[in-house]
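Only a portion of the chains appears, each positioned as in the full assembly.
Chain naming follows the written order as A, B and C, and within any one chain the residues start at number 1.
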Amino acid sequence: MYSLTVCDHIMIAHSFHGEEFGPAQRLHGATYAVEAEFRAAKLDHMQLLVDIALAKTELRRVLETVDYSNLDEQPALAGVNTTTEYMAFHIHGLLSAACRDGRLGAGGRAVASLKLLLRESPSAWASYEGPIA
Amino acid sequence: MYSLTVCDHIMIAHSFHGEEFGPAQRLHGATYAVEAEFRAAKLDHMQLLVDIALAKTELRRVLETVDYSNLDEQPALAGVNTTTEYMAFHIHGLLSAACRDGRLGAGGRAVASLKLLLRESPSAWASYEGPIA
Amino acid sequence: MYSLTVCDHIMIAHSFHGEEFGPAQRLHGATYAVEAEFRAAKLDHMQLLVDIALAKTELRRVLETVDYSNLDEQPALAGVNTTTEYMAFHIHGLLSAACRDGRLGAGGRAVASLKLLLRESPSAWASYEGPIA
């Protein structure tokens, strides 16, 4: 199994609902360092899994929908606790759609699974992995 | 599949038995940077896999049993070569028990598998992964 | 010259005023990975610059004043653009006061200069360095 990973980051504000969250119930924020890992059983005839430049472009396009925003006011995230693990799932959905729609070329359509990992601090991170279908 | 990882570190002394270990047969030591990765197929209704604060607290509690100690004198490790891979297994056992016993809440009980990764230096690390049952 | 550095992090929300800031004029947020570097020409008789545990405790105490908050609503930061370089200066002031007041022991009072470095993302960081007096 092959993998190719590209990185970017976003800077967002949000707050959590529920006593379990303690001080994180207050409006605060995070830098999420984002790693998108594409996995496939084969490379194409150019020896590429997906084109790195294209992967970075599409990851950026997807991240633009939430970058420099207050997640509490995003309609697509209304009423949801935007935990790091949830945001990994949310971005996975957007980037999976980009693969399926051909925005990452033939390589993107051949991706077997996609993993989104978000680092919220030097000592905590979360991920979601699943097929692109 | 979701994952959530929290980090901590311990500073221990130990020595190894067996010619294969060369200079590491002498009493020496290590900083182990510890990464505990919890995996689960679902998040709870709060969008949490496990509570990060609770995960850090319980990881610390488990690490206290070996932190700032000479592993050669730990009864629980008597007669064992405390290699990095073995210590990953050892700490996995302790943190798995914490999950099973409910000390990480309902989320901890729903963990499908747990991976402990210990970095012994910038150029070598080891891990053990398995179910918490 | 000796140095000792301890690390922590904060997660804050804020917004900037001025067209130069582009999308960062919107409410967003950041994880600041914080590195506090103490510098001194000599160590004490215990071979310590400052006690690491005490340094981490006092850095945390200082960071609690802004952690998990919206900087736009902090009275101490009213009307100021809380750029990474400014926040390094702000935290430098608070930790310098802790040194002067003896909260880091005799070692803290002997610190010649203090540098606060804040990493806002994997590709950008800022610092402020100056004497503690």
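Here is the rule we use: a residue touches a chain if its C-beta (ideal position, glycine included) is under 8 Å from a C-beta of that chain, and two chains touch if they have at least 3 such contacts.
Computed from a prediction, not measured in an experiment: that's the story for all the values here.
Summary of assembly composition: all chains derive from one sequence, 3 are present in place, and the complete complex in the structure file consists of 6 copies.
The definition used in the following text is that only the chains that are shown with their structure count from here on.
In terms of which chains touch, the assembly is arranged as an unbranched chain of neighbours.
Each chain gets one centre point, the mean of its Cα atoms, and the points for chain A and chain C are 30 Å apart.
With centres taken as mean Cα positions, chain C sits 31 Å from chain B.
Among the residues of chain C, none is in touch with two or more other chains. Interface residues of chain A, counted against chain B in their complex, comprise 17-18, 20, 22, 80-86, 88-89, 117, 122-130.
The touching residues of chain B, counted against chain A in their complex, run 1-8, 43, 46-49, 51-53, 56. If you check the complex, the residues on chain C that touch chain A are 7, 9, 11-14, 23-24, 26-31, 33, 67-70, 120-123.
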